[in-house]
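Below is a structure I'd like to ask you about.
Every protein chain except one is present and positioned as in the full complex.
For clarity, chains are labelled A, B, C, D, E, F and G in written order, and residue numbers in each chain start from 1.
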Amino acid sequence: MTSDPGDIRFDWQRRARTGIPEAVLAEGKSPDQLARILAEARARRTVLFLTRLPPEIATGFPDLDYDPISRTGIFGIPTRRPETDGKIAVVCAGSSDLPVAAEARRALQVFGTDAPLYADVGVAGLWRLMEVADELRQFRVLIAVAGMEGALFSVLAGLVPGLVIAVPSPVGYGVSAGGQVALTAALASCAPGVVTTNIGNGFGAAAAAWKVIGAG
Amino acid sequence: MTSDPGDIRFDWQRRARTGIPEAVLAEGKSPDQLARILAEARARRTVLFLTRLPPEIATGFPDLDYDPISRTGIFGIPTRRPETDGKIAVVCAGSSDLPVAAEARRALQVFGTDAPLYADVGVAGLWRLMEVADELRQFRVLIAVAGMEGALFSVLAGLVPGLVIAVPSPVGYGVSAGGQVALTAALASCAPGVVTTNIGNGFGAAAAAWKVIGAG
Amino acid sequence: MTSDPGDIRFDWQRRARTGIPEAVLAEGKSPDQLARILAEARARRTVLFLTRLPPEIATGFPDLDYDPISRTGIFGIPTRRPETDGKIAVVCAGSSDLPVAAEARRALQVFGTDAPLYADVGVAGLWRLMEVADELRQFRVLIAVAGMEGALFSVLAGLVPGLVIAVPSPVGYGVSAGGQVALTAALASCAPGVVTTNIGNGFGAAAAAWKVIGAG
Amino acid sequence: MTSDPGDIRFDWQRRARTGIPEAVLAEGKSPDQLARILAEARARRTVLFLTRLPPEIATGFPDLDYDPISRTGIFGIPTRRPETDGKIAVVCAGSSDLPVAAEARRALQVFGTDAPLYADVGVAGLWRLMEVADELRQFRVLIAVAGMEGALFSVLAGLVPGLVIAVPSPVGYGVSAGGQVALTAALASCAPGVVTTNIGNGFGAAAAAWKVIGAG
Amino acid sequence: MTSDPGDIRFDWQRRARTGIPEAVLAEGKSPDQLARILAEARARRTVLFLTRLPPEIATGFPDLDYDPISRTGIFGIPTRRPETDGKIAVVCAGSSDLPVAAEARRALQVFGTDAPLYADVGVAGLWRLMEVADELRQFRVLIAVAGMEGALFSVLAGLVPGLVIAVPSPVGYGVSAGGQVALTAALASCAPGVVTTNIGNGFGAAAAAWKVIGAG
Amino acid sequence: MTSDPGDIRFDWQRRARTGIPEAVLAEGKSPDQLARILAEARARRTVLFLTRLPPEIATGFPDLDYDPISRTGIFGIPTRRPETDGKIAVVCAGSSDLPVAAEARRALQVFGTDAPLYADVGVAGLWRLMEVADELRQFRVLIAVAGMEGALFSVLAGLVPGLVIAVPSPVGYGVSAGGQVALTAALASCAPGVVTTNIGNGFGAAAAAWKVIGAG
Amino acid sequence: MTSDPGDIRFDWQRRARTGIPEAVLAEGKSPDQLARILAEARARRTVLFLTRLPPEIATGFPDLDYDPISRTGIFGIPTRRPETDGKIAVVCAGSSDLPVAAEARRALQVFGTDAPLYADVGVAGLWRLMEVADELRQFRVLIAVAGMEGALFSVLAGLVPGLVIAVPSPVGYGVSAGGQVALTAALASCAPGVVTTNIGNGFGAAAAAWKVIGAG
Partner (left out) sequence: MTSDPGDIRFDWQRRARTGIPEAVLAEGKSPDQLARILAEARARRTVLFLTRLPPEIATGFPDLDYDPISRTGIFGIPTRRPETDGKIAVVCAGSSDLPVAAEARRALQVFGTDAPLYADVGVAGLWRLMEVADELRQFRVLIAVAGMEGALFSVLAGLVPGLVIAVPSPVGYGVSAGGQVALTAALASCAPGVVTTNIGNGFGAAAAAWKVIGAG
């Protein structure tokens, strides 16, 4: 006997049930497994979102819309839902946070909306955040991405009425390597109402934001 | 010199700025400090919410509406906003999670809404959750409270379209003592869109839920 | 002096004493050490099971039955014990858990039984587990493999009378990287009677299952 | 509003579904909640097992069979199932492990069987374990309780054919305070087939043992 | 033999060597040990600073200047050095941080300077910090005390030219219990030049500040 | 059934086998269990050493030689072995380390030797250690007790030819609470040949020292 | 849409506001992002300091002054400020700490000062530190770099009147791998006034030292 992974029972009904389409965590899956998943998506004519897809594997799937910064792939053409634009923004502390921020924006694109990006608004130079504070107050949801000490989450949530969804970013070294400090800072935030996802989970933050605006 | 804590600079404008009224983490504050805070609230004729208030200290403030299960105090009469009812529910896995669930419900009461409680829907007896699944699908936000292994978060989020805000509860012993396992389970949830607060932070979950329904 | 590892004193009597044949953790052993072990197995005409055997080393041993998914090698021809079939099943949450599930199935094959695999029954799409629940209730032991938040362990154990042996899988990222969250979720399970092995220890779970059905 | 815990939805069908009767983790529940649970058990004429019940609370329930060492209460008269005797033994390393060992034995008593106790067989004086090794080889399941470094689990599992269920005990100080070392030692055991429960979870080990002997 | 702690060899020359007078961590010392230390200080006519001195023990030493908020005692009359005033300020995020802030201020008083306190400048209500930013820019050293997520450290250090010495405060619950999150946030700060002391070490921060202004 | 702890199988042959007499970790044992152990020691006319014995329990055993600083009890009259004096010294960093140092000295007294104590030789005032360095170079074994950052272990081991056995002491607060920092500092020491025991394990260090001088 | 990182909003005013010029953590940034940053620095004719810059990326920027030991790059010609020389020294325990020590010295060079290096003064051979103690007493700030157990921090701070800024170095293996032990040793130091930066943060220590000498 060799291990035979068998058929994949995909949760194609997820969108109907929860409002969020199925996505695939590509990391740890073999090219064979991914090929089988894409074949089934093609057969079902459905849109599929792949996260944590290494570029060397992505090249094997030329019909994927692949973005190397977020390491995400979009299979199929998402349906635009322009009435949802302007409700969700993505904010990040520094340019090292862009991969996570990009995963969130790409996921939102799959869902059907375009979310603007406010980059480089880290709190050590507070004027950068203050410059855009009034704009940020217009959004219903702010997906905030930060690594290091994650102070952005609390400062931002003290400035805006929208829901702040913190996405800790695996940026830093020493104690902050891996994003653990930013994660605990989000959870311990002194600003009420900050909620958090797993480290680097831009897709999860996008899914939550999509539910908040009631567009699932 | 003896330490003189000085005046308390309270953030009374928070509601205008962020939609969430100021609340006080009573734990670690002296009765003197709390008395000064309440005096100022009285002078400003504002409503104030106190969390983690030990019962032996609460008895010194008879004009507080004190709830011993959630260990919360409400000072003043919150304004009811009945149009917000029916949008937020609180769900908990077992009766040991009731203190945290109650903190969330009390906070929502301060904000102006009544949130129903679905208790004892832990996943080891799945039929209990299934029995109320259709009801739960009606809410825009579900505040889910669970300790132990926190499996409720993922199962619930796979069943409903509303946003699931996980509140890990410090229930358990051994590895789950303090709520750490439930917290990491919420963060690692395989169901997309689950967001999390700090362990035991029922108030924070309520604040986030309030923002979601746009009632800040 | 150069280090001389000396002779290997293998525990060839283990099967007689404990019911479980000797297996070799190949990881960290040099090709020389493995060659010596196989030579001795050949001399003793015994069956040997090798786990965590990297493919680049396995190619040096062409008479091994090597499976690249589980990274296990079987040396010799195991004795089939068909009376043990139908008592043990392997269940896993997602396709990323297949390597660990396959290690368990291969070990059972070495012991003498075939265990069916139920894949992709993660709890975020509960219907997939429900579809097979009646089948799963027929087994005396269920080896459950899951990473991420490990909610499968509790949900499954609440549905079936058989013993659930949880095998945390090193699947996930951020807080769940390495399988630590799934491990603690298994240990903290609210469903009574779940037992756990080390992260990724499919062989250990198979050995325990084999003892449960009294076939050692 | 004061928090109203509402009715308790107990999982009274658990025995039919999983073979294990419902038990109550009393720690963290108020006397009121416990009284309501017992009233319902009385109404249903069912047996109930309470764990981690503090003695000062137990005295308020005189019709409980309370054991102060294991801090467990048995409500009602369990049905003896003598055909199950002689299949399960409880083994512990030192007298400080007796509370956990006693919880396991009391749970087995609720299920219907008597399990003998082998105490003080810690590995630092190996002759104590060797003296009883032949006896221990007769059991189908051995619930092993140990704190400190938990070496008993591996040594025992290397000597007997039965399934070893390790229950780490919160005995020790410094690095071993709380049972964490014994837990990880059980998980990392070099003896194949050891399975583990949460620290101090004598009830869980008993439930698993009961499933192993197929008496659920 | 009973344990005889022997004489105490105190480091009375420390001030000459390092610029910082000897202080005593009272926690964990018996009243007898403390009495012997004070007797020697009296004999040497020296000033002594005691930290973490429980109030119930302090009452036994009526000639101590005891402050219950910081739990510090000053023995003897410190020499005022007014030329050092105006160089060091203490800033804290909330009123729960006052005990640690007070320890720092009391230590500075022992050294010979008065440091003003800026309390309640937590970042969730940023206007409170902004109101005093110009004042804070006048100091050479800012001892910043914060618990929870410790975002104050980074925001403050981005606003002022003086050295920010972060003192994490053991304020919070869940993940931030014990001050660990604030500590790692200080270490991971994105604002260059923040330095950190142990959690709650107001005395250490004062000693460092004293060295910075060259007044040792 | 109530839990019946049964008879205690004590390892009375340990001294013959390993050179170290049996000792009892009293913490976590009930007065009943301790009384039974002492009765058996009395019957066997053997010397027994009890560690971590709370004073309130010790008062119930008036024929114990109890030392409240080390919280140890000696039952019976140890045999003095004067030829072993002068070979082992106990060194500690501060007066808060005295309880652990005293446990080591008391254990050595039970074994038969008197070990001098060098207290208050912490490295922040290095002259104190230097003053006694020549004396310390005369001993074959130095039991070094330190909490906080445990720098004493490395400095001492760089100065003396004897074996340094590090005993981390649970002294400190914040990151060093519980002795974890001192423990890891001992393990990571840059001075070759430092060996370590568990935090607070003065008895273990004494046992090791006794073996080093070959007097077991 | 592909992720478009957008423009970089750099904090070019940082020097005016905080006394420390902007530096760039190169690790995790793409060559494209770095090229854009350097182009902007060139346009602004400003000096820029890059840390954690991998050599394989540095070769793409030939006008950088790149140092492979510290992995830092200096863009532009820093302004020398000779009046600041002689106030700051860098001290390190062993030659493995040189990369971190070199980052601190390079940062100081960017600020405008030359700081001498005292290498190989680890405490296991204390005479090496003692030989230079008088010299070290002349500096206002000592940046101390050490890995392993970090005992240097406490010993040094007990010998000199200047401020000791500890920089834990990621040197060691086993428990000290990654620098965690040295970090906690610095925080727990028994010598008053030691302050700490993140593991490996030579730049941060230099920034703090620069503020101490009031040269920002």
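The criterion applied here is as follows: a residue touches a chain if its C-beta (ideal position, glycine included) is under 8 Å from a C-beta of that chain, and two chains touch if they have at least 3 such contacts.
What you see is a predicted model; the values in this text were computed from it and never measured.
K.L.:
Among the chains you can see, which ones touch the chain that has been omitted?
P.N.:
Per the touch rule above, the missing chain touches C, D, F, G.
K.L.:
Can you tell me which of G:86, G:112, G:125 or G:214 touches the chain that was removed from the display?
P.N.:
Answer from the full complex: G:125 touches the omitted chain.
K.L.:
In terms of residues, what is the contact footprint of the unshown chain on chain D?
P.N.:
Residue positions of chain D that touch the missing chain: 93-94, 122-126, 148-151, 153-155, 157-159, 172, 174-176, 180-182, 184-192.
K.L.:
Under the stated touch rule, tell me which residues of chain G contact the chain that is not displayed.
P.N.:
With respect to the unshown chain, the touching residues of chain G are 67, 69-70, 95-96, 98-99, 101-102, 105-106, 109, 114, 117, 119-122, 124-125, 127-128, 171, 173-176.
K.L.:
Take the complete complex as the reference. Which residues in chain C touch the chain that isn't displayed?
P.N.:
Residues touching the hidden chain, for chain C, are 1-11, 13-14, 17, 25, 27-30, 33, 52, 168, 170, 178-179, 183, 198-201.
Going forward, only the chains that are shown with their structure count from here on.
K.L.:
Determine which of the two chain pairs, E-G or A-G, is joined by the larger number of C-beta pairs in contact.
P.N.:
Between A-G and E-G, contacts are more numerous in E-G.
K.L.:
Let me have the rounded angstrom distance from the C-alpha centre of chain D over to the C-alpha centre of chain F, please.
P.N.:
Using C-alpha averages as centres, the distance is 34 Å.
K.L.:
Note the residues in chain B that touch 2 or more other chains, in rising order.
P.N.:
In chain B, residues 14, 17, 122, 124-125, 157-159, 174-176, 183, 187-189, 191-192, 198-199 touch at least two other chains, as defined above.
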